[in-house]
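One structure below.
For this view, one protein chain was removed and the others were kept in their places.
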Amino acid sequence: MPETSEHPGAPEDGRAAVEQPTLSRDQVAHLADLARIDLSDAELDHLAPQLSVILDSIASIQGVAGDDVPPTSHTLPLTNVFRDDVVRPGLTAEEALSGAPEVEQQRFKVPRILGEEQ
Amino acid sequence: MAAALDDGATTSVEITQAHLDRISEVDGAVHAFLQVDTEGALRDAAASDARRAAGSPAGPLDGVPIAVKDVVATRGLPTTCGSRILEGWVPPYDATVVARLRAAGLPILGKTNMDEFAMGSSTEHSAFGPTHNPWDLDRIPGGSGGGSAAAVAAYEAPLAIGTDTGGSIRQPGAVTGTVGVKPTYGGVSRYGLVSLANSFDQAGPVTRSVLDAALLHEVIGGHDPLDSTSIDQPVPALVEAARRGADGDLTGVRIGVVSELGGEGYQDGVLARFAESVELMTKAGAEVVEVSCPSFVHALATYYLILPAEASSNLARFDAMRYGLRVTPDGDPSAEDVMRATREAGFGDEVKRRIILGTFALSSGYYDAYYGQAQKVRTLVTRDFEAAFRLADVLVSPTAPTTAFKIGEKVDDPLAMYLNDLATIPANLSGVPGISIPSGLADEDGLPAGVQILAPAMADDRVYRVGAALEALLGQEWGGALLDRAPQLTGAGA
Partner (left out) sequence: MTDTLLSYDDALAQFDPALGLEVHVELNTETKMFCGCPTTFGAEPNTQTCPTCLGLPGSMPVVNAKGVESAIRIGLALNCEIAEWCRFARKNYFYPDMPKNFQTSQYDEPIAFNGFMDVEVNGETYRVGIERAHMEEDTGKSLHVGGSTGRIHGADYSLVDYNRAGIPLIEIVTKPVLGTGDKAPEVARAYVGQLRELLLGLGVSDVRMEQGSLRCDVNLSLAPKGSGTLGTRTETKNVNSLRSVERAARYEVQRHAAVLAGGGRVFQETRHWHEDTGVTTSGREKSDADDYRYFPEPDLVPVAPSREWVAELKTRLPEPPHEKRARLQQEWGFSELEMRDTLGAGALGLVEETIAAGTAPQAARKWWLGELARRANETETEIGALGVTPVDVARVQSLVDDGTLNDKLARQVFDGLLDREGTPDEIVAARGLAIVSDDGALSAAVDNAIAANPDVADKIRDGKVAAAGALIGAVMKEMRGQADANRVRELVLERLT
């Protein structure tokens, strides 16, 4: 079967259990890349072992709850919190742009964009 | 203070000016504030005096000045979250909490210091330098809301707003000898509160007495249509509960001592003060039972998976495109390059640690084992609370395992730092309300310790009733408030 979607109904993106509570320097570099942080070499040297220690201490959580335990994403038993489709006053363009590092033509001026549009 | 305003003995302008003077005098040493709004506070104070003169105050706290943690958006007043990446950002809107403070007539003195994006337990992770504990300026005031707690402890503000994600109101309260309340999740609007971990964050009062906290809680609490997770039900009668508790009678109240929150890892002096509090409550008629919450031993790990995950996503918006810091590297940088350079320069170490940890916890291949598992353990923690609350009306424990430690002692030892929140985190995992009140001074260092009282979700009135009762009982023992025993701060350090 071909994929027709990048997120089909039943995701199969390999989110399987992994019991490997250390983070290599390369892994940290990859994660920093995903998180768009330009870590220095010195930081990578420092962070990788530190994160491994933290991860080691929290990895204990694996296997604590069985398959019969439902996950909690929201502690409140709320559902269907909606608002009516009615316009509310927002910001003026001046307010919207008030924090912008650079403005041109009443738009946010940003450096050239490398990636493709999503 | 409100009473003095009511009977005309003083004015809001006088009170506000006195606090601004106090800030000028001692904040050089304490560094509780990142931003003081002298002009705005006095303007609002004058408006409050005019309302009182016209016989139409906006509420019981009209004219009482307040300090606000810098993680809460204030229109026209810089909001930095203790981070370089937001330095100089002036929000074009007010958080709901702030809008309610303004509507109730409380002049805002300024914005208080905090660990960067509320990540920390000592306020040392502020990009703008640490806050000092008024009891001992070499020590931390707790965190992340060390600025709010220190401001209140140092009499720089009579009231403050804090936020509590894993104990950031309660733990600073404990180590500064002040009162701090984390309301039921959904009890106080989060709209305008810069998110750390959305499913844990809750704003609440930081004060010097339980009654003040109740008065402030009633101002900021209640449903907000701008926050989808806000509870659409009336806030319980908190002031009434605090007044009722003040008689010190706890007859018929079942108090559960959580066996997992105490013992190993807790400082002797902290445990001694806690034991005394339990004894006082027993004498006042409470029935004390021991309860066990076995899953609480996993609470810390659960918290440190869910929080970084949510935070890594929340903090993605700080990318130099729309507001805040922009660092432009040499050459012909792309938007991507600018994002990376800005986030590298603008975030501190602890923030980077947690973003990377959270990115890991959510990433493909690890989600089920970490984030997914943590959400399940969260369910177990909630079940433990439910079971415990069948046996007891409230649960009690020491608020923090130790008194204030020295600045610098744990700053590069994340795990040691995380342990400060051992007792406070379970409440955030399940959304239940909690209060910390001073339990006395630890024998070994003479520094304040706190006792935490937790109640079931939506039963915030119980923490006020029991908290006010214990406060009254301890006050009788001490012959006054604990803060009266704090060393005098003078302008010398300023």
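In order of appearance the chains are A and B, and numbering begins at 1 in each one.
In this section, a contact is a pair of C-beta atoms (placed from the backbone, for glycine too) under 8 Å apart; a residue touches a chain by one contact, two chains touch by 3 or more.
Because the structure is predicted, anything quoted here is derived from the model rather than measured.
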Of A:29, A:69 or A:96, the residue in touch with the unshown chain: A:96
Listed residues B:16, B:35, B:229 or B:452, member touching the removed chain: B:229
Candidate in contact with the missing chain, chosen from B:193, B:325, B:404 or B:451: B:193
Residue among A:41, A:68 or A:84 that touches the chain left out of view: A:84
For subunit B, the residues touching the chain missing from this view: 72-73, 79, 81, 86, 89, 91-93, 95, 190-195, 197-199, 225-229, 309-310, 312-313, 316-319, 321-323, 335-336, 339, 359, 362-364, 367, 371
Hidden partner chain, residues of subunit A it touches: 1-11, 34, 36, 73-74, 76, 78-93, 96-97, 104-113, 115-118
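Note that in this section only the chains that are shown with their structure count from here on.
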Complex interface listing, subunit B residues touching subunit A: 89-90, 92-93, 185-186, 199, 225, 228-229, 231, 295, 298, 300-302, 304-305, 312, 316, 319-324, 326, 328, 332-341, 343-344, 347, 352-353, 355-357, 359-360, 363-370, 372-380, 382, 414-415, 429-431, 457
Residue ranges of subunit A touching subunit B (in the complex, touch as defined): 13-19, 23, 27-28, 31-32, 34-40, 43, 47, 50-51, 53-55, 57-65, 69-76, 78, 81, 83, 91, 95-96, 98-102, 108, 110-115
